[in-house]
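A single protein chain has been omitted; all remaining protein chains appear in their positions.
What follows is chain A.
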Amino acid sequence: MKEEKLIQYLFSSKKKRKSIIETLDDKQKYDTRLLAFLSSDKVDAALYRRILLQIPTKIIPRMANPLLLADFLTSSYETQSNASKILALHGLYVLLTQYNLEYPFFFGKLYSLLTIDLFNAKYKARFFYLLDIFLQSSHLPVNLVASFAKRLARLALLIPQYDQCLIITFIYNLCIRHPQIRIMIDRQPSQSTDPIKDNYLSEEIDPNKTNAIDSSLWEIETLTHHHHPDVATCALAFTSLRKINSERDIHDLLEIDYDEMFEHDINRRIRSRKTKDKTKTTTECPINYNVTVNLFD
């Protein structure tokens, strides 16, 4: 009973009354109790996730010194589970931006998060939302941004089609934000030292040492041949980089799945390219004409 009360006190699931203005004493009391609770072994998986979810929005505002959470967050950031990593990342983000937390090798850890399993994780959308924010800084080294772009492009070769639009657009935005990495797109064969080999070191952990800037985004070129028309057009948009200098919104792309794509495909009206009349939509659908082939050989 007591425990439940404590949990209720620490992580209130109900909506908080906004009128409460807690004094500093209250906040300090809360700090100590919370840290004591977290260091104890009473936390099971569900509660752990719930804590992580609540940290950025509910717990941190109630704390006197949120930096005390840094230990907890880093430890959860270094666990195996992708979900807890992402959630911890959100908490860390708040600490980094609002409470001047110093986090060494932050981007390196972020970079190591980028694996194929990430796309099966539960909080994928949240991660890419955060990643978008982290990579918005204009003070990032070119090597680092290039590594991220290259790694994402590599991953894009293996991820399901609904995420491909997101990743391609993400790289596209990176290219617009950091025009230096555009060298990866339109590399002339004479410029690079060794045109035959890809200079990118995929096994390297440090994003600053991957030589990604010497590589090229062949993966995007491959994705222009993607089977789905939307993905292909997304990838083809890279060819218009010089003409258009505005980023694309990725928030709509964060949470898409097959069902949505299917709905979209079915309800899409195909504009006939010949007539170029945008108001007129063709309802006809082309059919096969080859009658000589058998269905099953």
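The rule is simple: a residue touches a chain if its C-beta (ideal position, glycine included) is under 8 Å from a C-beta of that chain, and two chains touch if they have at least 3 such contacts; residues count from 1.
In this text, contacts and distances are computed from a predicted model.
Of "Mitotic checkpoint serine/threonine-protein kinase BUB1 beta", "Signal peptidase complex subunit 2", "Probable cytosolic iron-sulfur protein assembly protein CIAO1 homolog" or "Nucleolar protein 14", only "Nucleolar protein 14" is the UniProt protein name of the chain excluded from the display.
Of A:35, A:68, A:113 or A:236, it is A:236 that touches the chain left out of the display.
Interface note: of A:73, A:152, A:174 or A:217, the residue touching the hidden chain in the full complex is A:217. When the whole complex is considered, the residue among A:38, A:101, A:152 or A:165 that touches the unshown chain is A:165. Remark: the residues of chain A touching the chain excluded from display are 116-117, 120, 154, 156-161, 164-165, 182, 185-189, 195-198, 216-234, 236-244, 246, 248-249, 252-253, 256, 258-270, 273, 283-289, 291, 293-296.
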